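With one protein chain held back, the other chains of the complex are shown just where they sit.
Presenting subunit A:
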Amino acid sequence: MISYLIRRLLYSVPIALGVSLMIFMLVHLAPGDPISAIAPADAPPDVIERLKVDYGYDKPLPVQFALWLGRAVTGDLGRSVATGQSVSGEVMSAVGNTIMLSLCAALVGFTLGAGLGFVAGYNQGRALDKAATAIAIAGISVPHYWLGMVLVIVFSVQLNVLPAVGMGPGGSSDWAWDWAHMQHLILPAITLAVIPIGIVMRTTRSAVAEILNQEFVQALRAKGLSERHVLGHVVRNVAPTVLAVMGLQLGYLLGGSILIETVFSWPGTGFLLNTAIFRRDIPMLQGTILVLALFFVFLNVVVDLIQTAVDPRIKRA
């Protein structure tokens, strides 16, 4: 297990390298010059030259990449072109906010999704299954930014029970675990949970239905196990599949939802990305995407390890 862990971590190094190269290139392929975003339109050419030298945009791209990567490895992602703030500082605080929001959404989404999916799979073809499936389809089909706005209209505007935007009273971004702050989490977390509910539900449902059709379930009943024990076996059998999907979904959630975070002005990575894109803030963009991509790589390793632990058929020692 340890050797597999080490190997798996080593595998992720080239992946991370490839990812960073892609990120660097993509941002430079996109139209728009970062200098033109900060310098006034009528700035004289020598000023623009100076700015280019200051920010390092005068060097050839491979050199820029090497320099950027070298600094990134030490945790320095440069300074924001727009605000002059340290990118890593801003990204880290945004990542913290996004993690908090996504974990809440994941908690809601995975519990509901797996629960509904299990009930539906166990009652395949019956009314309960159809109801649960309808919820899942609705969850996947409804545009969630629209749902977010509807929730805001209902709960913030009409009923006036929950705050519409931000993550603290008066737009403060200092978090505390009290009701005044936590109520800001509710609407965005629910909105964000809708897609994972649908996807986890469908996966769980089909996995449960498939396992129930296997002969060993009949064999378990034949040896006199109570239905509760049989279901225990089913859970253990569907766990690898469902966990894999949950891991991917958590990855997407941690990637931050640009739409949801923008709708609710949640100061997370999605919100940060959105702002950076509009400001042509290339260092900020690169830094944020890099951190998110590394998250995804890391999460895949974790899911792999968990799967290996739950499913004896996956032998990777």
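Following the convention adopted for this analysis, a contact is a pair of C-beta atoms (placed from the backbone, for glycine too) under 8 Å apart; a residue touches a chain by one contact, two chains touch by 3 or more; residues count from 1.
Assume contacts and distances are computed from a predicted model.
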Worksheet item: So which of "Elongation factor 4", "ABC transporter ATP-binding protein", "Pyruvate dehydrogenase E1 component subunit beta" or "Chemotaxis protein CheA" is the UniProt name of the chain that got left out?
Response: "ABC transporter ATP-binding protein"
Practice prompt. Please pick, from A:Val81, A:Ala106 or A:Leu220, the residue that touches the omitted chain in the full complex.
Written response: A:Leu220
Worksheet entry | Sole residue of A:Arg7, A:Arg71, A:Lys130 or A:Arg236 that reaches the chain not shown, by the stated touch rule | A:Arg236
Worksheet item: Which subunit A residues touch the hidden chain?
Response: 214-216, 218-226, 229, 233, 236-237, 310-313
